[in-house]
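A single protein chain has been removed from this complex, and every other one stays in its place.
Labels run A and B following the written order; every chain starts at residue 1.
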Amino acid sequence: MTATATPPIDDTPARTSTGLALAASLAGTLALAVSTVSLAFGGLGFVLVGLGLVRGWRSAVTLGGAGLFCGVVLAGLVGAPASVVVFATATTVVAWDIATFGIDVGEELGREADTRRLELVHAGASVMTAAIPAVVGMVLFRTAGGGTALVPIALLCGAVVLVVVLRP
Amino acid sequence: MSWGRRLGLVLGLALVAGGLAVAVAPELGSGIRPNTAVLTGTGIAALVLAGMAVRARLNATDRRPDLPAAERSQSHATPGEAFDRQLAAMASPGQLHSVRDRRQVRDRLEATAVAVLVRDGLAEDAARDALANGTWTNDPHAAAFFADDPGADVSLTTQLRRSLSLEPTITRRAHHAIDALARRAEQR
Partner (left out) sequence: MRATESADADRTYADLGPNETTTRRTERWRGVSALALVAGAAGVLANQPALVVAGTVGIAFAALARAAGPPEIEVALERTVSDADPDPDDSVTVTVDVTNTGESILPDLRLIDGVPPALDVASGSPRFGTALRPGESATLSYDVTATRGNHAFEPALAVARDVSGTAERARRVRADATPIACVPSLKSAGELPLRAQTTGQPGRVLTEIGGSGVAFHTTREYRPGDPLSRIDWNGLAKTGELATVDFREERAASVVLLIDAREEAYRAPGPDAESAVERSVRAAGALYDALTDEENRVGIAALSPEPCWLAPGAGTAHRARVRELLATHPALAPTPPDAPFYPSIRARRLRRRLPDDAQLVVCSPLCDDTIVRLLQRFDSAGHRVTVVSPDPTSEATPGRRLAGIERRLRLSTLRSASIPALDWRDEPLATALARAGGSV
């Protein structure tokens, strides 16, 4: 088809995903209230994610996610409880996933299109993918009862090797 | 999956399993004490890999094929769009095909100008002479487009104004020439 004068669709990010992503990033930010620095980073990240969702800027959303993640790392370094750290990480990744998905759907299908089911299924899958390692990790962490430094080293080495193997 | 990848996968999973085993039963790992060097080494290696992963992401460009614009009906071309494209192409200097574009633009404008003047009553030779001499119009820019001599006796202020203007000379002259022809064609 030839190009047309007026843009064919309203390509702002999809409504359902915007709402869910904002809720997730807000939850993550609130969980980072353990220290002022982490809360500051978390708040900045939340604002950037919100801005990206309103304007459809993927880079703002990714920067916001990075900000939230910095808050998580800072909270972890300060010694926040494991459940808080794991929960905040999970919500950060889920919020980023849902937000970028919403921007994609907005650009490809537009606001007028009926995409609720698509977005809800995707959000559900994202939450499951984040929840399973989070829950399993927390359970193991509790049973370990504050193990030695060997545990995290081994796990990290395993993670590094897996990452190298998994890279396409 | 190649055997290197398979080996890596096995090693990674073994390490994770070992770590989990120690987590569940701490006495298994009582003998092993990792020293600070191993700790920092692993940490640094992880950070380096993280840097590589981030760089890979920044380099990855996502080009999605265009989606059809189904909501709007097919739009039609407007006469003269090709000429506009040629005018715009002419404006960018240094391109190989700008010379050919210049010639096509000039030929087409010349043919139309001659036709307008002939319709007004001039003979064809007289029309070409009028174009070459610039006597067909009051507009100096329009006249300069067809004139053979690019204008040796142009004043300094005009030269200055020309060099400061953003529009390339030949496109400006072409615009003026078209406007002058349009005025002339409407008179009939």
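The rule is simple: contacts are C-beta pairs under 8 Å (C-beta built on N, C-alpha and C of every residue); 3 or more make two chains touch, one makes a residue touch a chain.
Given the structure is predicted, the values throughout are model-derived calculations rather than measurements.
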Q.
Applying the definition given at the start, please give the residues of subunit A touching the unseen chain.
A. 1, 3-6, 9, 69, 72-73, 76-77, 79-82, 85-86, 88-90, 93, 97, 100-101, 104-105, 108-110, 112-115, 117-119, 121-122, 125, 129-130, 132-134, 136-138, 140-141, 147, 149, 151-153, 155-156, 159-160, 162-163, 166-168
Q) Which residue numbers on subunit B touch the omitted chain? A) 39-40, 42-44, 46-47, 49-51, 53-54, 56-58, 60, 62-68, 70-87, 108-109, 112, 115-116, 119, 174-175, 178-179, 181-182, 185, 188
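The rule is simple: only the chains that are shown with their structure count from here on.
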Q) Where the centres are mean C-alpha positions, what is the separation of subunit A from subunit B, in Å? A) 36
Q: Please give the residue numbers of subunit A that touch subunit B in the complex, ascending.
A: 1-6, 8-9, 108, 140-141, 143-145, 147-165, 167
Q: Can you check the complex and tell me which residues of subunit B touch subunit A?
A: 5, 8-9, 11-20, 22-24, 26, 29, 32-34, 38-39, 42-43, 45-46, 49, 53, 56, 64, 67-72, 74-77
